[in-house]
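All protein chains of the complex are present and in place, except for one that has been dropped.
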Amino acid sequence: MTTYTERVSTQGRLGTDLRLAWLLTRGSDRREGWRALLTAVGAALATGLGLVVAALLPLTGQHHVPVGYGMLDQPGTRIGVIAALLMLLIPVLGFLGQCARIGAVHRERRLAALRLAGASPGQVRRIAALESGLACLAGSAVATVVSVPTLLRMWHRPDPLVWAVMAVVAVLVPVLGVVVSVLALRRLVASPLGRLRRERPAEGPGRLFRVATALLGLLVVYVVTTPFHDVPFEFALTPVTVFCLCLLVGAVAVWLTGASARQLGEGLSARAKSPALLIAAERLRDDPWAAARTHAAVLLVTVAGSGFLGIRQVLLSALRSREHHYADEIAEIEGGLNLTGLAILAALALVLTALAVGTAESVATRRRGLAAQSAAGVPYSVLARATLLETALPLAPALAVAGLGGLTISVWYGSIASEHGTPDAPYMALLAPVLAYAACLLAAATSLPLLRRSLRPAELRYA
Amino acid sequence: MIAMSTRHILLGLLASGPSHGYDLKRRHDERFPQARPLAYGQVYTTLQRLVRDGLAEIDATESDGGPERTTYRATADGERELTEWAREIAPPAPFVTNEIFAKVVVAILSGGDPDAYLRAQRAAHMGRMRELTQVKTAKGADLATVLSADYALNHLDADLRWMTTTAARLTTLTAEVDTA
Partner (left out) sequence: MSTTVPLLAARDLVKAHGPTEALRGASLELRAGEILAVTGASGSGKSTLLHCLAGIVRPDAGSVSYAGEQLHTLSEKRLSELRRTDFGVVFQFGQLIPELTALDNVALPLMLAGAARKDAQVRGQEWLERFGVLGQEALRPGEMSGGQAQRTALARALVTDPKVVFADEPTGALDSLASEQVMTALTHTAGEQGTAVLLITHDAQVAAYADRELRLNDGVVAPQEVAA
């Protein structure tokens, strides 16, 4: 006699998992739909950027490219564009990471319930991976479908290498999505009770994060010291170096947010005089890495933005100081740079959306407790101030580091550019963190209407 | 039931040493505060029956000028009987004589208002529960008082719960009783 389960399990397991993943996504509330949609958008952006880089990389020497203000014609400026595109990848990756956090509590509860119902750890992992993998695949497919005809219209017989790299990119993005979601859920699937009890705050960055940071650091040290290695492709590595530097500074800023949040929380909660500051500081102390996770994408974009503003200033002033040489190109280059700036602004918007969603998510998760506070007479203004302070406090030191990092990158770039002219001091790099800080507070403030709605006594009825 | 447990409770009180009738009554009332207090006559008859059955015997008779006082002690048989009784489980109330239920049915049969009766009974139960709660939460209440009050409270609570469910199902019950 075989049991019912044994008979069922012989029929396509993956099919069952896929069906379950689909049923669960469809049956759950709107937040899950939001996550899938935003994940797909992030994946599409990542794929799109990857595909453009893939098309540009094999180009050597001078070409006539019909897009990009002629910036793609010369090998030198082309490298700059590739660098800018790679830099754009940073916020997109940050955004993707943030998407995984939307509805996290809800999803983890659901997956833990699956475990309780008898799903094996492997099955739960597959279902979760399928959920994000499918969203990433959809995004990547859309980007590829749009990109291929566009490329064919501009370039009649593309290099076979381009096709190969493009195929790799299109497949790599969904695979990365699956890997990331499996990594994010590795702790949950071990226990059927999941985090149904009190959510245990993470201790700090995982081993993966530390290893990645260390590797980035080594890479940057290697690249920066290339002049002394006597390697011929010194300047060709510049965009990659800038990309790695931005990632490194971003990682350091994320780590700093987490590491400083505990001390910041402890120090402030001991000294807090107002209830709002006390609540914000204690929440920070309770889960110091929550801020780092929420703000990671913002920090990465700020580093990129700060670096961009600095480099833009350095580059333009260097070119202008030798205007008689580059009179024709300045307008073109400025146009190209402005295009990159727009892209970074778009990235900032993307990341701020993610931040707003994250703050709203945090309010929605705590809505019953917040309603109870309001019922006990804690005024809305106190809870609202606490919510804003929760974003404002940990961001301040991290954004300062991000700005300084961007400034350093610009100064370093300036020292290279000074061979071609005498550039300004890249003080513009310091503008980015200030703007980002203001934008973050605005983004956090978008959750206030939700907070007000959460304080309705009807929320008391839900456990 | 009552007579039988009085027998064993007296034997239990004698286990700590010889004692006379009045002393036994006093200790019983102290030890079991929420139980009905023992009448002295009941103590006296029960002791005589214990002596008759060979479970207790007269320890001494003394009279310090006043009335005669007889001290009793448990025999070896009595101690054995007590051990066996303490080990035996109490029957989990197999035949419940439920006065409240009987009154509800009678109220239906005689065209009375069973709902009003249940409400009044509930109010009375709650009143008694409030008294017991006051007794047990009074400052300085000893544990024996608290535990015996708890016992009574839990039983009254069980009655109340039964009354609540019955009140909710009176319509169906009325139909059933009337057609029968």
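Miscellaneous remarks
Should a chain be cited, it is by its letter among A and B, assigned in written order, with residues numbered from 1 in that chain.
Keep in mind that, in the parts below, contacts are C-beta pairs under 8 Å (C-beta built on N, C-alpha and C of every residue); 3 or more make two chains touch, one makes a residue touch a chain.
Every value quoted in this text rests on a predicted model; they were computed, and no experiment measured them.
Screening A:154, A:375 or A:396 against the full complex identifies A:375 as the residue touching the chain left out. Which of A:126, A:285 or A:385 touches the hidden chain is settled by the complete complex: it is A:285.
Among A:272, A:346 or A:411, only A:272 touches the chain left out of the display. Of the options B:31, B:80 or B:119, the residue whose C-beta touches the omitted chain is B:119.
Annotation for chain B: contacts to the undisplayed chain at residues 116, 119-120, 122-127, 129-130, 132-133, 137, 153-154, 156-157, 160-161, 164, 168.
Contact residues of chain A toward the unshown chain are 198, 269, 272-275, 278-279, 282-283, 285-286, 368-369, 372-380, 382, 457-458, 460-461.
Operating definition for what follows: only the chains that are shown with their structure count from here on.
Chain A and chain B have Cα centroids separated by 73 Å.
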